Every structure is written in C-alpha cells, then in structure tokens.
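A selection of the complex's chains, in situ.
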C-alpha cells in the first residue's frame, strides 16, 4: 500500500463531490475499509494544463480535470488513465454574450470576437455551436483567454461573446452581466474526468477503487442534499452558496463511465485532432478504464 | 610692478575670513587675508597643501559665497562669478565631447556669431593651436590641453585671470614652455594674473610679487616683491637669493612637527 | 607576452572553449535520454528540440511569432524610451520635480509587469495596447532611472567652469549635461530593451494569438514541452543578439569615453 495519495483538484464546482468526501472524511473511511491508511495530499490547480505538468513530473496520483486537457496530457505522453467520470452536465458549459448584446443566434457570431480557453472543452462546445449556425472558427475572431480574463473582457466589452464553463456562467448571470446564447444541451454532454497515473493504479488497485467509492458517496450526498453540499464547499470555490446550488443543479455526478461518456470522449478526441490540439491520436478505449468502477460495485 | 598697481581696476581683499562648515565642526580655511592686487599685476601665491590657496582663488572667482570681509574688483563687490574674471584649473577641465573650437566658444554667449568665430580664432592663435581647432581634448597632450583651457578663460577678455596650479601636472620641459607662454599672453592681453603654484621657481619666474601663505588657518605670511626684469634668469644670483628667502620662510613653518599632523 | 604562442591557434582554442561546455551539456543530455534517464515529457532531448525548431523555422511560424513579438517590444520600448528620457531629463534637472515624483516612481517600480496584467486588461482591453503597456512598463524604469542618474552625475568641475563663464543654463544642459549623461542613458536603453524583451512573455499572456510568448504559453497548455523549450531558447538567443547589438552601437557612439577615462 502507498503511504501517500496525492490528489489534484481545481477550485471549480465539478470537484464538489470529492471535496465533500474530503470534508466528511469518507475517503479515509473507504481507504480504511481496504486496510490502507495513507496520508492524503490535496493540491488545487487553477486549470488543467498545470495539473498535467504536475502529473508529468510524477507528483500526482489522482486528478480531476476536463476531458480535453486529460486527452492533451495523454497525447503528450503522460502515463495516465481515466478511472471515472467526474461529472457531466450539458448546461454547465455555454456560449455567453453580454446581456445587452444584439446577438440572438449562433449565426450572428460571424465576425465577432469570441473568447475561449484554447483546448478546453468549452472550445469544443464553441466549435459545435458555430456548426449549428453554419460557421467555423475561421468565421469568427477567436481569442485565447483564461476564464478570469474572459470575465473581465466580457464585462468591459472587449469581446462580444465567450465559451465558458461553470461557475463563471452562474456568476456572471447573477451579476446580470451576461446571458446564455447556447449551452451544451443536445450537442455536448460536458464530461469531466478522473484520471490516475497508471503506475498508481497498478500498484494500488484497491485504493483506487476505494477512492471511487468515496467519490460516489459524495455524489449521492450532493443529489440528496444540494443545499448542504453547497454550504460545505462554498468556501472551496469562493462562491456564495445560493449560486453554488444553482451550479450543482446543472451537474450530474456519476463516477462510473457509461457508454455515452465514451462516445463523448471520442468526439472530443476527434475534435482535438482536427483542431491540431493534439498531434498523436489517443485511443479512448484504452485510455478509459471502465472496469475499475464496475469492480468498485458502482454502475 | 612692485606693490599695488593703479587704482582703477585693482583687486582689493580686506579682512577676508572663510570657514567651511562640515559635519564634524567648523574648518577655518582663511583668516584675515589682506591683499591688494593692482591692474595688470602678476601675483604668485605659494603655500603648503591645504593652506587655502584654492579657497582664496575660488572666492575671487565668485564660486564661494559665504565669506566675511570685503573682496572688490574695481569698485564692485564680488558676489558671484562674472565675465570680468577668468579661471584656469590644475586639470584642464575641457569638455571631452566638444572640439577644441567648441570648448573655447563654450564661454562665448550673447554675441553675434561672426564675432564668436573671430574671437575663437584669435585666441586659438594666441595659444598657438589654430591647427587643432577641430581636434577633441583626448587628442591633445597635457600642455596643449592646458593652453586650450587658457584660451577658453581668455576669450571673454576678462580683466583678471586666476590660475590654480595650471602647470602642476606637466613635465619639466613643458612646464617651462608654458611659463614662457603665459608671460607672452600676459604681455599681449594686459590681463591681471593671480597664479597659485607649488613650484617656487615658477612663482618667482612669473610673479611681480610672491605671496607666501601659512596653513591652518590660511593667512598671508609674507609678500616678497620680485624686482627683476623679464626675461628672468633662473640661475641668476638675485633669483636664487629670492628663492632662498622663500625656502627659509617655508622651513620656518616646517620646524613644527608637521609630519604627524594630517 | 612572455609565452610565445601562435595567436591563431590561441583564437581557435578560445573559440572551442566558447562552445565546448554547451556541446558537452547537449551531448550528456542526449545520452541520458537514450539511456532512458530523462523522460521526454519532462525534458525532450536536444535532437527532438532541434527537430521542432527546424519545423517551426521551415513552416515560417517561427519567423511570424518572432516578428510580431519584436514589433510589440519595439513599440513598448519606443514609448518607454521617449517618456523615460524626457521625464528622466526633467527630473534629473529639477530637484523639485524629483521630490514630486520620487515616491510614486519608487513605489511603482517594484511592481512586476505581470501584476499589472489585470489592470492592463481593464484599462486597455485585450488588444495590442495592453500588451504594449506591459512591455512599456518593463522598459520604462531602467530608462528613467539611468537617465536621472546620468544627469545627476554631471561632473561638478564642469558646473564650475560653466558658472565662471556665465554659460546660460540651456546651453549648459545641451552641451554638457546631456552629452555627459549619454553613457548612463545608453545603459538605460540597453537594460530597458532587455527587460522589454523579457516582458514579452508576460505581455503575451494577454489574449495573444501569436508571438513568441504566446508560442510558449500555448505549448504549455497543450503539454508540448519541446515547443516550450524551443520558445525559451529563441528568446534567449534573440535577447543575446539584441544586447550585443546595442553594446556595439554604444561603443561606436561614445568613442570619446574610453579615451577620456584614460585621460
């Protein structure tokens, strides 16, 4: 048994489930059930890419990030596998425009400045939304910005639209600054994944399963007591509980990888290859390990 | 020659006292200096290091303001620098990025451009450096640079030229040539000259009078008249006698345990 | 002078020394990679970096990125030079102006350009202006500080000469103070350009779609450490070239200085 488990998270509501498990002590409980008592080291990353760097440096065992950065990391040669799904929620990612904007349909994005974190799953959404309007990224002015800068840029009128994910959507909406032009409903499921380094999984299979079970307990708790869950994790995300409740409602926490999740991941991978975000193809069937959740007794 | 010259534009120093204020207290630099220098006179000043020679010259030049006593040129009290007084320092102080010509013209202000040029040309001729008008200071030898500095000081045709060890850094030969040069200029320009020097031979060779100062605080110890016709012979009996006298004055002071005072 | 050596051989030896450590490091690095001690994801081998470099050069992408970055740097640096020089001269000449501005300059100077990014975006948006502003900030302080210093160091001996000759202030400033400050100003210009160049990465963190800083940060997002290294090395090489260029310019412009020091 490893005497330490290093877990990488992000200050984003899709990490709510594991953070509840953390606050409730469920991770330790589940690990104790398999006879392990490792120290748990939590690290919060601003985004997926630095988390990838940390995995590459061999400093993380399990991490929570978007499907696209996970695929980028895998393509770059980081030795990881997807052990579960963090959450999914088509409405947790969206193309937003300023409230007073004249843009009413995706078609009207033509020629506009649109901010997005390049290579993020919102980038994929943007491409899909543009497709709906009969456009490609060549028809707009795509501006690569971090989520923080997108918030600034869209409220100060520097960009006309942006593809973003939660909690920014709810935050800006509640300020009355933006409205949603289109979200993932019907086009993108919005899958986030749990990855683990292959080395860790091979050596600590039981602990990995214990992690998934703890994760599942957190997920169930959110469904049952969204308000309590929001109260528990509001500080982690620096978000008022009222807003967090709204965000959590858009997310479906379900660690077990379903067939449609695989489909979604494959779509993402194809998109990334076509957008030259990855050079080498990634085999999703090999990358996603569906057995672990099953062995954990979760469906 | 001899003592004070004609009244008109003479330099009159009366009861001059100067104290420098420094962090550790007051340094008395000059004490009760009384000295009158006549128009067209050539006065040399000698004295050991730190006795206040430069301070005296700087007061006359108008570079030092806080003094007690009277310093007058003609009937004007000296309160600041003025074009009636020129000064040459031990280091030539030529501006390295200006040409010889520009350095000489540096002091010429508020005249018609044609006149400027003429004055610069004339004064470069005076010091024998016409062919170096376009040279930069670093292309000159020490003696040449010092001559440019003299031309610069003279170009405004001051009544009084103050020379603070102008040849101290030159070698023996160049020094002697420069001494002859300065005599020639003095005769040509009819300027009053006050020369500070460490070289007693030089003081006698050039001066109508030699002022010997004593140190800490600086006072006028003795004034020796040099009643010799020019050109003077440094090896003549009279010359040597005067020199002997000055050395004697010096060594009277040196009897004090000088070596152990900083 | 004592040892009889062939100056040509000497020169070749020195040239070899000049590159040898770099070559040894590259060779060891490549070998460690082949022996499997260095994972390419952590540190791609020199061969891979060279290949990526070559590809970027060949596709013209490198030229485009470098060109755009250099343009941005020149723009920000140009503004910094104009403002830094004129303000620096004004402050250097006037004690009052100096006292008025000193506190602000002293407090703003240590704020690193990246810390300005949020405000730069708020004030100048996400276009070129904010990037140029960040670069400007980097170059401005070395230039202004060195200019002030240079003006202040005006040789007091020349001040006395000017006083005695009653040289008008304007003439004195033009003929003595500013030429005298020139070496210090050149140092400011050189350091300013270097810092401006170093700020390009910070500047291109702001919504850039091209530029050498963008290249690095984009590659980082995409976990392409070979491209990151190519970008870094390119910055290093161009920085060194800029520095050498200005040093040479400096030498030519202030030829009098060498002779003056020895005077």
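The chains carry the letters A, B and C, assigned in the order they are written, with residues numbered from 1 in each.
Just so it is clear, contacts are C-beta pairs under 8 Å (C-beta built on N, C-alpha and C of every residue); 3 or more make two chains touch, one makes a residue touch a chain.
In this text the structure is predicted, and so the values were computed from the model without any measurement.
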Subunit counts for every protein chain kind in the full complex: A x1, B x2, C x2
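FYI, only the chains that are shown with their structure count from here on.
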Pairwise touch network: line, ring, star, complete, or other: line
Chain separated most widely from subunit C, comparing mean CA positions: B
Chain centroid nearest the full-protein CA centroid: C
Separation of mean Cα positions, subunit C and subunit B [Å, integer]: 49
Inter-centroid spacing, subunit C versus subunit A (mean Cα positions, whole Å): 40
Intercentroid distance (Cα basis), subunit B paired with subunit A, Å: 87
Contacting residues of subunit C [partner subunit B, same complex]: 157-158, 160-168, 171, 175-176, 179-180, 182, 256-257, 259-260, 262-263
Residues of subunit A defined as touching subunit C within the complex: 49, 52-53, 56-57, 72-73, 75-78, 115, 117-119, 142-145, 149, 152-153, 156, 158-159, 277-278
Complex contacts: residues of subunit B adjacent to subunit C: 61-63, 80-83, 85-87, 89, 91, 93, 95-98, 102, 106-107, 109, 136-138, 152-153, 156
